[in-house]
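Complex shown without one protein chain; remaining protein chains in place.
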Amino acid sequence: MTAQAEIERAEETEAMTVREAIRMGLREELERDEDVYLMGEDVGKFGGVLEVTSGLWEEFGDERVRDTPISEAGFIGAATGAAATGTRPVAELMFSDFMGVSMEQIMNQMAKMRYMFGGKTEMPVTVRTTEGGGMGAASQHSGTVHAWIAHFPGLKAVAPGTAAAAKGLTKAAVRSDDPVFVFENKMIYEQQGEVPTDEEFTVPLGEAAVEREGEDVTVVATQRLVGESLQTADSLADDVSVEVIDVRSLYPLDTETIADSVRKTGRLVVADESPLSYGVHAEIVSRVQEEAFFSLDAPIQRIGTPDTHMPFSPPLEQEVLPDGDDVREAIELIT
Amino acid sequence: MTAQAEIERAEETEAMTVREAIRMGLREELERDEDVYLMGEDVGKFGGVLEVTSGLWEEFGDERVRDTPISEAGFIGAATGAAATGTRPVAELMFSDFMGVSMEQIMNQMAKMRYMFGGKTEMPVTVRTTEGGGMGAASQHSGTVHAWIAHFPGLKAVAPGTAAAAKGLTKAAVRSDDPVFVFENKMIYEQQGEVPTDEEFTVPLGEAAVEREGEDVTVVATQRLVGESLQTADSLADDVSVEVIDVRSLYPLDTETIADSVRKTGRLVVADESPLSYGVHAEIVSRVQEEAFFSLDAPIQRIGTPDTHMPFSPPLEQEVLPDGDDVREAIELIT
Amino acid sequence: MADYTLETEEGRREALRRMLTIREFDSTAGDYFADGEIPGFVHLYIGEEAVGVGACAALEPDDYIASTHRGHGHCIAKGLDPKLMMAELFGKQDGYCNGKGGSMHIADVDSGMLGANGIVGAGPPLATGAALSIDYDDREQVAVGFLGDGAVAQGQVHEAINLAATWDLPAVFVVENNRYGEGTPVEEQHNVDDLSDTAGAYDIPGVTVDGMDVTAVAEAVEEARKRARDGDGPTIVEAETYRYRGHYEGDEQPYRDEDEIEKWKEQDPIDRFSELLVDRGELTEEELKELRDEIEAEIEEAVEYAQDAPLPDPSEAYEDMFAEMPPEIERFASQARADGGSLGGDRR
Partner (left out) sequence: MADYTLETEEGRREALRRMLTIREFDSTAGDYFADGEIPGFVHLYIGEEAVGVGACAALEPDDYIASTHRGHGHCIAKGLDPKLMMAELFGKQDGYCNGKGGSMHIADVDSGMLGANGIVGAGPPLATGAALSIDYDDREQVAVGFLGDGAVAQGQVHEAINLAATWDLPAVFVVENNRYGEGTPVEEQHNVDDLSDTAGAYDIPGVTVDGMDVTAVAEAVEEARKRARDGDGPTIVEAETYRYRGHYEGDEQPYRDEDEIEKWKEQDPIDRFSELLVDRGELTEEELKELRDEIEAEIEEAVEYAQDAPLPDPSEAYEDMFAEMPPEIERFASQARADGGSLGGDRR
């Protein structure tokens, strides 16, 4: 289903930022289900370093919005153990770059317990984290590591590109009985969008959204690059008709929506901020060439970070950061 | 250069197992360079749980073959700090599944220091680790995680499929001033092969090897699947001419050797044990469709682990473990 | 009420029974591993029975435990069924994890057993997490994290204990100091004399007890449990013990000599406890012999059960990754289900 349709179907919407949409989703889930609680470094009184959880501690108190020591392995491990024993933690990993500290609990416990135990446990844990360059935060606070989680069996990964998707995916993650990582790009927290206010609005895990219909070329994008691709598409409207898809869910991945689009357009650009080699793009390329090989009229183009870390200095950062211009160049190359 | 050529060029070779070849490589490097030392859990007196370092402690002593506490973050972090300060540690991470424990030092220090510091440090550290299913070791001791390292900027990754490559890549890794991960598949430690005995024999990082020439279809494989693909190729020889390439180096990846082959054969099967979604295969698929799009006669086929963990029970493990039969089926599908 | 407690005659006899069961189970598992009927790795608990049984004797049935790679003893101490355990070791469909887990991942969350664990030090964060659920829901349980001496060097253990201590969670950490982490002696892994000294880093009690004495372990864990339930946070209980067998079956043990093993065997926890019960007049040698025979038969039965149980159908490999199977896996699963008939054959 297209994102448009979801929003049109919604009885009421409100304009808000991605940050507000996530916060709204979290607040609604905290209200809906007493088993749900938030935990993380400075998510409480401080309101979260990027202010996503701001106000929730005041509203829900110490038990349900918990500040942790600086112990990602400890609290993400605890969230894993807690999820196996009847509660539904939502952990904030302040920056996705800190994932390494807690990777063991993620890869060997959270991702594997259900399977190793022959299905003897549920694992309703959500991990929210921020990604991406663009704010001069340098190499250790600007990474995009979602390919790791999308690749690792037993984990689900979402990466919203719009405010509506941000709310809907956050809520779906919290309601899921599987571990879900929500990758929030830090540069779009202020991006505005219409968001359904319905408390039952969720975006199903595993469904992409056609954000803009087109005929000549498909752009499949994630996070910040969804908005930039939409702008690029608009700016090219006189010359080429661009379809833009927000992947939304990296795993499971909605192969059908993407392949259907390519069957129509015959051309594909994949835009995602992860480093290019072995990045998220490659999987989308592979599935499309598997599902729509004979529809492809040109090599699929990949737009991502060119295998460097995010450098500090603005001209360097701008150099390696993929953006709408890169998408434009790729479109021009194959149309 | 083809692997054949490398071996033919070698003045002398000796038949030995992959395990012996790695050990020989390590021994030669320990002898060659006093700055080189090994460290890891039970690599010394115990000889390594999979016996790769067996005998080296007796030969080189406590200082150069160091048993560590069970502290992967501590000793891989220490190896990182040591590499930045003038020595050349070779760390053994007993099973690649334990990578999560030390991922922070790998991703944020080892991989990034040179870049973040504007080139102000070298990082001559090697991490050897074992991967793969097939011995009933269950989900936490059978993983194939090399896609993570291949994807992460600033790290090099190799994954030998033959005894000669195992020796040559190990030595090249130790000699490199960059961090290199050597992914040893545990099921091929006993696999025999001819290995150059020359102490200066190395396999350059970033070069694939054509292990078998063919005309109709290319199989690009890694680790255990190199040998299995060669067997499959032989068994199909009457019907189809199969070229088999050992990727050897995941990053940098030798796109040219692979693309050249596909330009000739027009068909490609990629076989690697990593989980299929966002696995190593996808990058190879992507590069080939970028470099040889118009040479491709059929969709590229991927053979890997179907997005599960490695289950314990043999029939389950055999079910999900990719093998030569899977390669055969893929070849048959597209030829 | 606890499953069994060392405070009653009946409970003591049950404790003895469980210790004997562990020993019999594990030496039998060792035999079948040597025969090649059990795949993978097995780490035996023989010699350490007093620790698991003492600790679990201090627990209530719905308390949680998070175990280690050396988990069979914890399972039996916690009341898991040797039949289903053995079936799991044999990789059978009727095992605790339907054959997916094996020795290193036996689990039964409903019985409060949060899994053996192949990752050294991974249990304590899970125990802290279970304690968090308990605390969050105001339940009356505690969570026990078992770990080895080697695991004390793991960062996630430090984080887990610090978190539990800072939040006063109802957790207990039981360090099984069996003198070695694989082949490396405890002295080469840590600088402290007693591993319970690490408790000072969290300002929580740390005690070291004779881990070959089931009563000493039970008393220490009971006190720790009480403290945890009173809202005073975790305790570290170090139990000094010894494994008689290699690190895993097949270990040639170049790192220690027979003398050392023999010396520890003089402190055998089963001998000591059964002698105590005999001395006290609670048990006759006759009864002990009967008990041993009974258990031998029980384990033999477990082996038969395991041998007779069906292997899982290959298509089972695709189950249990998620609450619902995603399309990525479904395409393989449906293929395997379709192949079922042809490949299936005699699945035993």
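So that you can tell them apart, the chains are marked A, B and C in the order they are listed, and the count of residues begins at 1 in each.
We adopt the following convention: contacts are C-beta pairs under 8 Å (C-beta built on N, C-alpha and C of every residue); 3 or more make two chains touch, one makes a residue touch a chain.
What you see is a predicted model; the values in this text were computed from it and never measured.
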Practice task
List the shown chains that the missing chain touches in the full complex.
Solution key: A, B, C
Completion exercise
Full-complex touch with the removed chain, picking from C:Glu10, C:Glu140, C:Asp193 or C:Asp230, is C:Asp193
Problem - Listed residues B:Gln105, B:Thr218 or B:Ser261, member touching the removed chain - result: B:Gln105
Practice task
Check the options A:Ile7, A:Leu56, A:Ala137 or A:Val244 and report the residue that touches the missing chain.
Solution key: A:Ala137
Handout entry: Residue among C:Gly233, C:Gly246 or C:Pro326 touching the omitted chain
Key = C:Gly233
Exercise for the section: Considering the whole complex rather than only what is displayed, give the residues of subunit A touching the chain that is not shown. Expected result: 41-42, 45-47, 49, 67, 69-71, 73-74, 97-98, 101, 135-141, 276-277, 306-309, 311-320
Practice task
Spell out, residue by residue, where the missing chain touches subunit B.
Solution key: 37, 63, 68-69, 71-87, 89, 104-105, 108-109, 113-122, 153-154, 156, 176-178, 206, 251-253, 255
Exercise for the section: Would you write out the residues of subunit C that touch the absent chain, in ascending order? Expected result: 153-159, 162-163, 165-166, 188-193, 197-198, 200-204, 233
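By our rule, only the chains that are shown with their structure count from here on.
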Completion exercise
Computed over C-alpha atoms, the centroid farthest from that of subunit A is that of chain C
Completion exercise
Note: subunit C sits from subunit A at a C-alpha centroid distance in Å of 39
Problem - Contacts with 2+ other chains: residues of subunit A - result: 104-105, 108, 115-116, 153-154, 251, 253
Fill in the blank from the handout: Expected list for subunit C, residues touching two or more other chains, is 97, 99-101, 105, 117-119, 155-156, 321, 326, 328
